[in-house]
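Moving on, here comes subunit A:
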Amino acid sequence: MSTVFIALQTNEDTRPIIGAILDDNPHARLNEQPAMVKIDAEGRLVVRRSSIEERIGRDFDLQELHINLISLSGNIDESDDELTLSWGA
Partner candidate 1 sequence: MAVAALRKYEFEPADAPAKFHGAQLLYVGWEDHLMFCAPFAFPLPPTMPFRAMVEQVLPGAFGYHPDFARIDWAKAEWFKSGRPWTPDFDKSLADNGLGHKDVIRFRTQGLTGIAGSCS
Partner candidate 2 sequence: MDMQVAKKKLGLKERYQVMTRGLDWTPSYQKMEDIYPYAAYEGIKIHDWDKWEDPFRLTMDAYWKYQAEKERKLYAIIDAYAQNNGHLNVTDARYLNAVKLFLTGISPLEYMAHRGFAHVGRQFPGAGPRVACLMQSIDEIRHAQTQIHSLSNYNKYYNGFHDFRHMLERVWYLSVPRSFFDDAVTAGPFEFMVAIGFSFEYVLTNLLFVPFVSGAAYNGDMGTMTFGFSAQSDEARHMTLGLEVIKFILEQDPDNLPIVQRWIDKWMWRGYRVLTLVGMMMDYMLPKRIMSWKEAWEVYFEENGGALFKDLARYGIRPPKWLDQISFDKDHISHQAWATFYQYGAAAAFNTWTPNDEEMDWLSQKYPNSFDKYYRPRLEYWREQAAQGKRFYNKTLPMLCQTCQIPMLFTEPGDPTKICYREVDYQGSKYHFCSDGCKEIFEYEPEKYVQAWLPVHQIYQGNCFPEGADPTAEGFDPLAEVLKYYHVEMGRDNLDFEGSEDQKNFDQWRGQATKNA
């Protein structure tokens, strides 16, 4: 199966987001690089709004991700609650 990834800047905004992603995707691998992280996952990766909100204690709009997003791969499906990356094959 192919790998999808999401890369984020490392700062105080993304610390809880990265934590939430790693919690929600136990199969994901964290790859730390200067000033950024790349999270790789086989097949599928989900970013869940509720998990982020739990950590930051306020409402979170998934589109806020755009501010600190560096890159990603895979087909994207975004709703109000989840952003999913996946490869069909």
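How these were chosen: all candidates are chains of the complex that A comes from, given by their letters.
In this text, contacts are C-beta pairs under 8 Å (C-beta built on N, C-alpha and C of every residue); 3 or more make two chains touch, one makes a residue touch a chain; residues count from 1.
Keep in mind the model is a prediction, meaning the values are calculated, not measured.
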Practice problem: Just give the number of the candidate touching subunit A here, out of 1 or 2, all from the same complex. | Solution: 2
Exercise. Please give the residue numbers of subunit A that touch candidate 2 in the complex, ascending.
Key: 2-5, 7, 9, 33-36, 38, 63-64, 66-80, 87-89
